[in-house]
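Here the complex is missing a single protein chain, while all its other protein chains stay put.
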Amino acid sequence: MHFNYQHLHQVLSKTYQSKRVNHWLSTGLLILIFLNILAIILESVSSIEIQYSHLFKKFEIFSVVIFSIEYLARLWACAGLTQYKHSTSAFKSRLRYLVTPMAIVDLLAILPFYLSFFFALDLRFLRILRLVRIFKLTRYSAAMKTLTSVLRDEIPALLAAYFIMVIVIILASSGIYLLEQKIQPNEFGSIPASMWWAVTTLTTVGYGDVTPLTNGGKLFGGLITLIGIAMVALPTGIIASGFGNSFRKKRQSYGLEVAEALADGVITNHEQEKLNDIRSSLGISTDDAQQIYKEAIFQHLQAKQVCCPNCGSLPKEA
Amino acid sequence: MHFNYQHLHQVLSKTYQSKRVNHWLSTGLLILIFLNILAIILESVSSIEIQYSHLFKKFEIFSVVIFSIEYLARLWACAGLTQYKHSTSAFKSRLRYLVTPMAIVDLLAILPFYLSFFFALDLRFLRILRLVRIFKLTRYSAAMKTLTSVLRDEIPALLAAYFIMVIVIILASSGIYLLEQKIQPNEFGSIPASMWWAVTTLTTVGYGDVTPLTNGGKLFGGLITLIGIAMVALPTGIIASGFGNSFRKKRQSYGLEVAEALADGVITNHEQEKLNDIRSSLGISTDDAQQIYKEAIFQHLQAKQVCCPNCGSLPKEA
Amino acid sequence: MHFNYQHLHQVLSKTYQSKRVNHWLSTGLLILIFLNILAIILESVSSIEIQYSHLFKKFEIFSVVIFSIEYLARLWACAGLTQYKHSTSAFKSRLRYLVTPMAIVDLLAILPFYLSFFFALDLRFLRILRLVRIFKLTRYSAAMKTLTSVLRDEIPALLAAYFIMVIVIILASSGIYLLEQKIQPNEFGSIPASMWWAVTTLTTVGYGDVTPLTNGGKLFGGLITLIGIAMVALPTGIIASGFGNSFRKKRQSYGLEVAEALADGVITNHEQEKLNDIRSSLGISTDDAQQIYKEAIFQHLQAKQVCCPNCGSLPKEA
Partner (left out) sequence: MHFNYQHLHQVLSKTYQSKRVNHWLSTGLLILIFLNILAIILESVSSIEIQYSHLFKKFEIFSVVIFSIEYLARLWACAGLTQYKHSTSAFKSRLRYLVTPMAIVDLLAILPFYLSFFFALDLRFLRILRLVRIFKLTRYSAAMKTLTSVLRDEIPALLAAYFIMVIVIILASSGIYLLEQKIQPNEFGSIPASMWWAVTTLTTVGYGDVTPLTNGGKLFGGLITLIGIAMVALPTGIIASGFGNSFRKKRQSYGLEVAEALADGVITNHEQEKLNDIRSSLGISTDDAQQIYKEAIFQHLQAKQVCCPNCGSLPKEA
């Protein structure tokens, strides 16, 4: 068999014909990413770093080699991507792949290593920069896709909520600055300084390292605190509503498919298989699917029963 | 072309025929507001204030001049507002405009500057008062309109939630006052003094600057803390439900429009355009619109199909 | 006109024919309750208490006199209550009224005053006990009724949530007791002592007066903290869902009424008035009502149009 970039692409995107190859490759990369994150965290502990610095260095080189190969392989294979199939040339589709978010993440995951040969960079900062590898995980987590899609739908509302929050933070820090500035010139000496208190209070974190001391400040602070819980409620409300809507849309979407399959009176084996595929792709539980099906059947029967007051005969199966 | 107050009004409300004029004017004012807020924040930092006090003064005068012109322009142009068109005179409609919330905000944004010539006001307080200019932003933010409309719908429920909260705060501070007063006469010496602890605890901020020390106080405090999370839940629940309802209403509203357009069996180009306008004004995504359309089509077909399975004739248009 | 207990009852329940009498009486009592709460709060401040103790005493006597008259008036008038109308005697219905929650609150609001003549009670505790008068407010607040009805519907779910919370608090305090007991024998010396930390952490209050110091304790504490946000989420989720359901039920309920009124094809003036009453009693905004009406009309028309495939004639108005 001739192994070309389309096969490679199928392997990398877990659609290759050999399921075992797909599985081992993605599992291997996943483990490597996790080990990398663990290594970065452990390396920051001085005692561990001193003792195993040699090991960490070797592991880093090994990881960069693997990630570099992965990056080049994906770049070469991307010409097999369906969305790039109609590009005039493989080169053009590769150029277009280069600027996708995942390709940039893959590049940033290895770039610092290579740059450190040419530039003198702060070692500690360089190490932390490797944490960008954490974003490589998004490629593998199916569960996160629902979450991120809900968050994406709610971005305009969330931005508006954060905008209101910024306004309230500015007003709160200006007010407390006026009231506490004389008593606590270090903590509330300017509006930017007072913002630390405003943010930690309005988000209900409340460290307590800076608190109002005057009666006026406490009264103002208490009011701000009460407003704070409404502000924390805004993103929660937006996200809760987003999840609810996402679920409802999925159910309706599946319900329509069932109703369409039922339109001719029977659900064939083929239709059943198709419905199952849709169900699992939408992430609807079998319990829910059962209820949606029951409802569709009932409505179908009612529609039929309702409609032959004169003719008295059952509607023919279309 | 004769440029009258109706043209000016169109420019100010971004409905003027020249889109470029609309765009530059609103962008310019927006930037000026942002710069003003930034200036107020920076001016509160002593080191910056001392070094650039001259610059800040000039910028303030420039801003007040622009905002004054804007205020007068809006006042003069408001006679062009459709809701004031049937007023007997331009003067009367201007009087009515003067007391609208946005006109008051515009006035408050410039008034302190003029008042400072006549009265000796505390300079620091005067500066902070300028922050009222932040509310001028609401005129430009489209995203905040959805948010504020949801909040407005839920105001009665939110007020009731805050009323319950005030009652619980009074009861909590009275209880802790009884229990902790002897041990901590400074912190819990009276009910008003104890309220500081009650508010920061019930909102789950928990600074920790004042905490119960007796066993009785800790037991009572623990119970109050547990009640606190239900109280934080109230506004969150109200707002979450508000967002959910707002979304549902929009979908139903659009669904009705689609169904009406479908009533005659086809959606004409003209109807399609109208639907698109409604969709974007309601802020429904194209994905959602697609699903709503699919549903409406299905119901339309079912309604038709339901009634003539055997007779084969289409229902007559009523 | 003979003024009997039925008239008195009408006055007290704000259904008397003279609206002005109703209004002044309820407003007067409302103000008196608010002044009482304010007095209790201010009296706890030593400096104020010393200066105005005579005034506070007079106001207390005045309040108790009024509240006593109110209590006796309600007790005498309750025979006029519709739900007690079928009682065999006025005496029996009064006995039954005596044990209603509102009657008990009314009694508790005055009882401490009378008891203080017979028993030597701690003065400070006695004063705080008067705060029970705060619950007299529930009789007047219409907005709180929706809120409390939602909360009542969700009581079983909320209790279950608090039950889970208690279990997690016990497990968390036991775990931290094992891990921190040796280092901090005062703060974590026993499970009950550790509960203070567990409660303030799991509710995300986080005073910071007691925190784990060992690495094990911090790891365990971190995990407990992460679990804490899910526990705070439980009551919020329950209440959010409760508000959503309450709103949906109201809409459906009103929708049914509109559909029934529409069944005969027209909405008469009388039906319109009835619908308006239902709408305002359900607390549905006119905007929402408009949309519900539009939907009902559409469904009504569709049902009609759909149904005459054979007869070809419009359905007769029933």
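In order of appearance the chains are A, B and C, and numbering begins at 1 in each one.
By definition in this document, a residue touches a chain if its C-beta (ideal position, glycine included) is under 8 Å from a C-beta of that chain, and two chains touch if they have at least 3 such contacts.
Bear in mind the structure is a predicted one, so any value in this text is a computation, not a measurement.
**Q** When the whole complex is taken into account, which chains on show are touched by the absent chain?
**A** Spelled out, the missing chain touches these shown chains: A, B, C.
**Q** Any idea which of C:Ser63, C:Ser93, C:Gln184 or C:Ser241 touches the chain not displayed?
**A** Of the candidates C:Ser63, C:Ser93, C:Gln184 or C:Ser241, C:Ser241 is in touch with the missing chain.
**Q** Just one of A:Ser18, A:Ser44, A:Ser116 or A:Asn215 touches the chain that is missing; which is it?
**A** Spelled out, the listed residue whose C-beta touches the missing chain is A:Ser44.
**Q** So one chain is hidden, and I want to know which residue out of A:Leu29, A:Met165, A:Leu226 or A:Leu275 touches that hidden chain in the complete assembly.
**A** Considering all chains, including the one not shown, the answer is A:Met165.
**Q** Mind listing the chain C residues that contact the chain we can't see here?
**A** Residues 153, 156-157, 159-161, 163-164, 167, 170-171, 174-175, 177-178, 181, 189-193, 201, 204-208, 211, 218, 221-222, 225-226, 228-230, 232-234, 236-238, 240-241, 244-245, 249, 252-253, 256, 259-260, 263, 303-304, 306-308, 310-311, 313, 315-316, 318 of chain C touch the chain that is not shown.
**Q** Residues of chain B in contact with the chain that isn't shown?
**A** The missing chain touches chain B at positions 204-208, 236-237, 240, 244, 307.
**Q** Considering the whole complex, not just the chains shown, which residues of chain A touch the missing one?
**A** Per the touch rule, chain A residues meeting the hidden chain are 37, 40-42, 44-46, 124-125, 128, 131, 134, 137, 141, 143-144, 146-147, 158, 162, 165, 195-196, 199-200, 203-209, 231-232, 235-236, 238-244, 246-247, 283, 285, 288, 291, 294-295, 298, 301-302, 304-310, 312, 314.
We adopt the following convention: only the chains that are shown with their structure count from here on.
**Q** Starting from the mean Cα coordinates of chain B and chain C, work out the distance between those two points in Å.
**A** Taking the mean C-alpha position of each chain, the two centres sit 28 Å apart.
**Q** Of all residues in chain B, which are in touch with two or more distinct other chains?
**A** 204-208, 232, 236, 238, 240-241, 244, 306-307, 311
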